[in-house]
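Have a look at the structure that comes next, please.
All protein chains of the complex are present and in place, except for one that has been dropped.
A and B are the chain letters, set down in written order, and residue numbers restart from 1 in every chain.
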Amino acid sequence: MNPDKRIKAALIFICIMVLAAVFAGFISPWNPLETDVLNKFAPASLSHPLGTDHLGRDELSRLLYGIRMSLLSVLLISASVVALSFAVGLAAGYRGGIFDAVFMRICDVFLTFPTFILALFLIGILGVGLLNVVIAIVLTHWAWYARMVRGLVLEYKGQGWVTASRSLGTGKLAVVIRHILPSVFVQMIILITLDLGHMLLHVSGLSFLGLGVQAPTPEWGVMISDAAPFIREHPMLIIYPGLCIFITVAVFNILGEALRDKLDPSYVYRGSGCDGPASAVEPEAR
Amino acid sequence: MAYFIIKRLLLLIPILLAVSFIVFFLLRFGPVDPAYAYLTQSQIPPTEEALAQTRIELGLDRPFPEQYLSWLKKAVTMDFGISYVTKRPVLDDVLYYLPVTLKLTGLSMLFIVFFSVPLGVYSALHRDGPWDRGLSLLSFAGVSFPSFWLGFLLIYVLSLKLGWLAPFGISSPSGYVMPVLTLSFMSFAINMRLTRTSVLEHMGARSVVYARARGLSERNVIGKHVLKNSMIPIVTSLGMHFGELLGGAVIVETLFALPGLGRYAVGSIYSHDYPVIQCFMLLMTAVFILVNLAADIIYAWLNPKIRYGEAG
Partner (left out) sequence: MADFLKAENLTVKAGSKTITCGVSVSVSRGETAVLIGESGCGKSVTAAALAGLLPSSLKVASGVITGGGRGKVGMIMQNPASCFDPVFTIRDHFEETFKSAGGGKPSESFLKELIFTVGLDASGVLEAYPFQLSGGTLQRLMTAIAIAMDTSFIIADEPSSDLDVLGQKELLALIKKVKKERDLGILFITHDLALASRAADNIFVMKDGKIIEKGSPEIILKNPSSEYAKALVKANSALYDTPWTDFRKEAAGEDAAGM
């Protein structure tokens, strides 16, 4: 399927999810926090389309409200990462000198740690909760992006049209904003989108471990760990939230890959359809 | 080459120092008071006097550099203090739980290398064939699947429904099967894709054309030239993936109730058991750096440009 179709499909799906999240209150048949212990583990029915969980809460409602948690956290994380990495990366790349050197060392420090372990550690310092999870994941991811930004800035800085613009007297900041920023931004969008799924997996993973969203707030990772003890008799309670995570991550990945295929064709294997580009034999036909 | 290795090993020391310092600093000055954590874990009411007393006991009243240096001095002798929770020496606990984690991540790494590389090569050589399409789909699933979901799915199918494997624990070696599959799936998928891309890219290289021109058999061309060249970026990638494995081990151990370091660490994070957190961070970082060093060494062995530097 070509990139445009995929992008459209993914965006439509995401829009639906956003709408579901915003209007969760209206479309949910029940209050997700409302327990009804006498009615626990109810099978699917008209009033409870997906049944109830171990505390009698409506599963569908909890899943719908769970969309909020997932989208919100991913949005916060990606926005913060973009902002932070742009600010630091642009400054370091453009100003260079000691500022740049110090910045690189700081990045190196962050990049020494395996990402999930670092996130765990940061939770250890900050304490549990969704906000802390967001902060922790932002802190583990920003360094890699900041480096990317800096690299791209350095690359673009050396290009002809930037120098030409400077020679015409454009101020430093103006050069950055008008010329370098757009190109870097496009690259970043591709990279970040590819990472959205990964971020969601980290968030739900940490929540699964009990370090993120705390009960009784509905979140897909927590719902899986809540349902774990009942896997033998009520496996569906694990299947539903897991499926939600899987589909959401998959959609993000489809979007990210389609964007990359469309906007950065150098990633696409050249000469698709041949086993060896003709250029290997006809080097002058460029 | 030896010089290269020694240089990197020596670099390890300042890196670990920096890491331990940062970790120490953040723990001491983070939002949660270590003394408070200690008392709550020991089930002692954190009254003002108790807190003051504990601070002196734990040496938290001394100036920060002194605290760090005294920790460092002990750490060098492998004394990482006493756990706030278990009251046992941290090192003992860590060494007790470490083997399981090492086995888990080690087996996962082997699984990934053994399966993702050949399958990736096969996909590349039979591009757009049925296997390639199928593996492509599998690959996509791999990067989208939450590992904690996969683990439960495996338990449900292989354990509860088919009864082939025990659901939890490692009372027998087969207890590692599902954890390893769960842990490896994502990295396996990513690496298989990478292998495929790498091989496809190299198949179009001019050196491949020239090899054919010299009369080399197709088997030789692919099996020797394409393969060796395409493995180079994969080695680096695998080194980095090891970090993902270390992180993922935390989830997998929790899920399958394995007595590993990851599960132990999560507990210590929850209870603010600082000496344990400190040791855990240091250890994980050291392991990660060493594995990446091994990857770099293999990379240098494969790629002579690194060994000799770019010459004119």
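In this text, a contact is a pair of C-beta atoms (placed from the backbone, for glycine too) under 8 Å apart; a residue touches a chain by one contact, two chains touch by 3 or more.
Since the model is a prediction, treat every value here as computed from it, not as a measurement.
Considering the whole complex, the residue from B:Lys74, B:Arg88, B:Lys161 or B:Lys228 that touches the absent chain is B:Lys228. The omitted chain makes contact with subunit B at the following residues, 205-207, 209-217, 220, 224-225, 228-229, 232, 302-305, 308, 310-312.
Convention: only the chains that are shown with their structure count from here on.
Inter-chain centre distance (subunit A to subunit B, centres taken as mean C-alpha positions): 21 Å. Those residues of subunit B that touch subunit A in the complex are listed here as 15, 18-19, 22-23, 26-27, 30-32, 127, 140-141, 143-149, 152-153, 155-156, 160, 197, 200-201, 203-206, 208-209, 242-244, 246-248, 250-251, 254-255, 265-266, 268-270, 272, 277, 281, 284-285, 288-289. Subunit A contributes residues 109, 112-117, 119-121, 123-128, 197, 201, 204-205, 208-211, 221, 224-225, 228, 231-232, 235, 238-239, 242-243, 245-246, 249-250, 253, 269-271, 274-277, 280-281 to its touches with subunit B in the complex.
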